[in-house]
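After this line comes chain A, so read on.
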Amino acid sequence: MLLNATDIHKTFQTADGPFAVLRGVSLTLAAGDTLALTGESGSGKSTLLHLIGGLDVPDQGQIMLDGVDIAALDDTGRAALRRGTVGVVFQQFNLIPSLRVIDNIAFQARLAGQHDAAWCAELADRMGLKPQLRKYPEQLSGGQQQRVAIARTLAPKPKLVLADEPTGNLDEATAEVVLSLMLDLVSETQAGLLMVTHSDRLAGRMVRRLHLARGQVA
Partner candidate 1 sequence: MNVKALTFLLFPLAASAQGFAGLGTDADGFAVPKPDPVFDFPADHGPHPDYRIEWWYLTANLQAEDGTPYGLQWTLFRSALAPEAGEGWTAPQLWMGHAAVTTPDAHFVTERLARGGVGQAGVTADPFAAWIDDWQLAGRFDALTMTASGPDFAYDMDLTATGPLIFHGADGYSVKSASGQASYYYSQPFYEVAGTLTLPSGEVAVTGNAWLDREWSSQPLAEDQEGWDWFSLSFEDGTKLMGFLLRQTDGSAYSSATWIDAESTTAYGDGAFSARPLAMAKVAGREIPTSWQVTLPDRGVDVTVTAIYDGAWMETSVPYWEGPVTVSGSHQGKGYLEMTGYE
Partner candidate 2 sequence: MTGAVFAALTSHWWRNPLQLFTLLAGLALATALWSGVQAVNAEARASYDAAAATLGEGQFDQLLAEGGGPIPQATYIALRRAGWLVSPVVEGRLNGVRIVGQDPLTAPGGLGPVTLDQGADIGAFLSGQGQIFGTQEALDQLGDIDADPVLSPDVAPGTVITDIGVAQRLLNQPDQINRLLIAPRQPLIQTALEQAAPDLRRQPAQGGSDIGRLTGSFHLNLTAFGLLSFAVGIFIVNGAIGLAFEQRRPVVRTLRALGVPLPRLIALMAVELMLMALLAGVAGVMLGYLIASLLLPDVAATLRGLYGADVAGTLQLRPVWWLSGLAIAMGGTAMAAGGAFWRLARMPLLAGAAPRALAMAAGRRAVLQGVAAIILLIAALLLGITGNGLLAGFAMLACLLIGAALALPLLLDRVLALLQLRAGEVRAAWFWADTRQQLPGLSLALMALLLAMAANVGVSTMVSSFRLTFTGFLDQRLASELYVTARTPQEAAALQSYVAPKVEAILPIQSAEAQIAGFPTEVFGARDHATYREGWTFLTAAPTPWDDLAAGEAILINEQLARRSGLAVGDIVTLGATPLTIAATYGDYGNPIGQVIITEPLFARLYPSETPLRFGLRMDPAAVPDLVQSLAKDLSLPPDQTINQARIKQFSLDVFDRTFTVTTALNVLTLAVAGFAILMSLLTLAAMRVPQLAPAWAMGMTRAQLGRFELIRAVLLAVLTAMAALPLGLALAWALLAIVNVAAFGWKLPMFLFPLDYLRLLVFALIAAALAALWPAWRLSRTPPSDLLKVFSNER
């Protein structure tokens, strides 16, 4: 099993006191599998994604990713995980504004030490970014920027792709195109895909679906 999260708990401190975002969530994902994580705002789906991506640590529970318990890793270990094994597509794109598109695409692969120029070129081509390679992110439309972000995530061929509302900032038509591209590429690379979305329509394109409500699997 690529991913096996069991009994995940996470509580945040807020101005109104502690708020339990996740209360014992478990999920599994196999390589090549795709899973939609849906739920209302505040249901804890983004937090779960962050925990799986090693961006944060759970208060309780185990997250086995490719045989490693990432909840037990230290900061540096989790950083290494983010570089190679997992790729995250953010809603806000999080491109590096001072790098050209071509360098943004290659960036994470370079970080992971797995840069493959041919693969990057193919990604850019498939994403329809060829005319944009020499541009800076700010010169691109939102849809183009997200395509760059997806290409960047896939460039090091991660085993698990996490996407947090990847099309949340895009119009419907663009969102459709971007999602299709992402699904195609994920299935080609035999990666697992875990996508947070609040859209039933998008969730329907995934193989499986997990609905969170008040920090628990509904």
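We take it that contacts are C-beta pairs under 8 Å (C-beta built on N, C-alpha and C of every residue); 3 or more make two chains touch, one makes a residue touch a chain; residues count from 1.
Candidate selection criterion: all candidates are chains of the complex that A comes from, given by their letters.
This structure is a prediction, so every number in the text was calculated from the model and none was measured.
S.K.: Here chain A stands alone, and the other chains of its complex are listed as 1 or 2; which of them touches it?
M.R.: Result: candidate 2 touches chain A.
S.K.: Considering only the defined contacts, which chain A positions touch candidate 2 in the complex?
M.R.: 12, 15, 50, 55-56, 75-76, 79-84, 88, 90, 92, 94-99, 103, 107-108, 110-113, 136, 169
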